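All protein chains but one are shown at their positions in the complex.
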Amino acid sequence: MTLDNVGIIGFGQSKFVKTRIDVTFPELVREGATMALENAEISIDDVDAVVYPLAPDALIGVGNGERWVIDALGAVGKPFMRVNNGGATGMSAVLTAWTHIASGLFDVVLVAGADRVSESSSAQSVLNKMWDVGYERPVPLNTITMLALSAQRYMHLYDSDETDMAMVSVKNRYHASLNPNAHLQSTVTIEEVLASRTLAWPIKLMDACPASTGAAGLVLVSERYAKKNGLKPAWIRGLGQNSETYWMGNRVGPKAMGDHADADALAVAFQRAYDQAGITNPREQVDVAEIYAPFSSVELHVIEAAGIADKGKSPAALANGDYTLGGNGVTVNPSGGTQCTNPIAVTGLIRVGEAANQVLGLAGAHQVKGARVAIASAIGGDHQFYSTMVICSDLEEI
Amino acid sequence: MTEAKFYEQTWDLQYKHALGETTSRFLEGLTQQKIWGRRTTDGRVLVPARSYDDQTHMPTGEWVEVGNSGTIEMFTIVYEPFKGLPVPPYALVYVLLEGADTALVGYLKGLDLKNQKDAIAALGIGTKVYVHFSKTPVGSAADYWFELSK
Partner (left out) sequence: MENSRKRVAVLASAGLLGNFENKKSLEEIIFDASKKVLDSLGLTIEDIDSLVLAGQDEIDGRVISIMPSTGPAGGVGKDTTLIASSSDHALIYGYLRLLAGQGKNVLVMGWAKPSESVDPDRAELMSCEPFLLRRIGMNNTIAAALQASKLVSQGLETSNSTGKLAWPLGDRDLPARGDSVYALVLAVEGSFTPGDEIAWIEDAGWTTMSYELGARDINDFSALKIAIEQISNRSPHATSKNWHAIEIAGDSEYVVRSVSREFELKSGVEINKSGALADLPTSPFVSGLARMVMAIDRIKHLPKGGNMVAGIGFNGFAGQGAAVVVFSGSKGE
């Protein structure tokens, strides 16, 4: 299908924290670009084009904020564009960079950015404005309530409960404790999760992600560039995006296209990536999954959408020790995932970087032994936009 | 070394959003204690009413008045305060009204939310509710809410 394969040769990320008062936003973005270039061992002069991920302008408080950070990115005078697919932005930007290279016009593309979600003290009321002007803004929808509704439905349909969600939190926090870059690094117990205060039932504080600040970046290259320079990238073997209806009310009832409890549109996106990569049995063929799930409940149905478990069955597998480092089958979010670190604009990018690190054996204490094939996914909007990727250490048949 | 300084900024952008005829009619219907839906080319009744359907990518046609009672399809109870949003706790529900194929969002009022366990049990999926209309409607989605059927 494509002229040339595309690989990842560099990934850099900050140690994520709540706030960074030592830098302006452009300075923070510069860190993302610098770390990516250093890790790739190239200079900005080697970069042919730049793709920039930035989700709502309102969170950083500057309209078309990408124009402000051009210099910080080193993008002056280079082809440059910005992607905004909501929470999926970081990964959509990587896919956009993939297209830049697969078009044949560019060999080296930088994707780098940052976020400082806690800088806006009104984050959730900003996010209230993503809802329909006429119908939904008077009602207090935001990211927490929308995911609470989905979690509640999942529990109802699959006879699941808050303990299942808590198990996800325990696993992710354990993984994050092994990840020096993660924001939340302390482990938790099921009891602690269940006792934490409710934000919007059934989502409790310890089911939810933090508002993170930090930067990250990736460098993508064409196969011909990699070969010419003797590089061994993490190869992008498949990619897929899909969108679902914006209206959550359309995702319930007998005539719904897909239930709000599930992530059927994400399953379609995964299938597109799997088809391209030649994956027919993810449970057997995939070693690691870095899948975007800002809340514990989300991870359950994303695991299922990825084909790693049947619908409603991921809690039982999790209780069995699956998905955990050192456990059986696919290891899910060995980095701690979005639940432990969520700098919105680059969260999706970090999933790709972590997946690349895994297949290259560079994940340190949270390395999955012998990982060769990884999947990564991101979600944007109200569970509306889905991006997925398959990453592999080589170009042989999976 | 200079101490880190901060600069506070607020965005106060104002908008006058055109609602279009369909949304306008739906909101007007609230002032008449009616909930309107629109039928898609594949026969589904969309509530709230919309002039096009995003699944078929076709305009909707027939206006359909749906019932003022229905069942809860999903709910949550919010405890966390958010700037610019109401003082918690409050319950949010999506309700499939009689004759509608998509659910309508709204507050659920009149239920004691102090005991979480009891409140959750009272709001289970499938619970019957009915629509209450404001006696002083302003023509916005704040003009209606749901209450449990007795």
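Every chain is named by a letter (A and B) in the order it is written, and numbering of its residues begins at 1.
Here is the rule we use: contacts are C-beta pairs under 8 Å (C-beta built on N, C-alpha and C of every residue); 3 or more make two chains touch, one makes a residue touch a chain.
Everything quoted here is computed from the prediction, not taken from an experiment.
Which one touches the absent chain: A:A265, A:V288 or A:V346?
Checking each option in A:A265, A:V288 or A:V346, the one touching the absent chain turns out to be A:A265.
Which is it among A:Q13, A:T34 or A:N85 that touches the chain not included here?
A:N85
Determine which one of A:E244, A:D322 or A:E354 touches the chain that has been left out.
Looking across A:E244, A:D322 or A:E354, the contact with the absent chain belongs to A:E244.
Touch as defined at the start, partner being the missing chain; which of A:A33, A:A58, A:V168 or A:A356 qualifies?
A:A58
Touching residues of subunit B against the unshown chain: what are they?
Those residues of subunit B that touch the unshown chain are 7, 9, 11, 13-23, 51-52, 54-55, 57, 59.
In the full complex, which residues of subunit A touch the absent chain?
1-3, 24, 52, 54-58, 61-71, 75-86, 92, 95-96, 98-100, 102-105, 126-127, 129-130, 132-134, 224, 240-247, 257, 265, 268, 272, 380-382, 384-385
Note that only the chains that are shown with their structure count from here on.
How about subunit A: which of its residues touch subunit B in the complex?
Interface residues on the subunit A side: 21-22, 58, 61, 121-122, 124-125, 128, 133-142, 144-145, 148-150, 152-153, 156, 197-203, 245-250, 252-257, 260.
Of all residues in subunit B, which touch subunit A in the complex?
Subunit B reaches subunit A through residues 4, 6, 9, 11, 17, 19, 23, 26-27, 44, 46-48, 54-55, 73-80, 82-86, 90, 92, 94, 96, 100-107, 116, 120, 124-125, 140-142.
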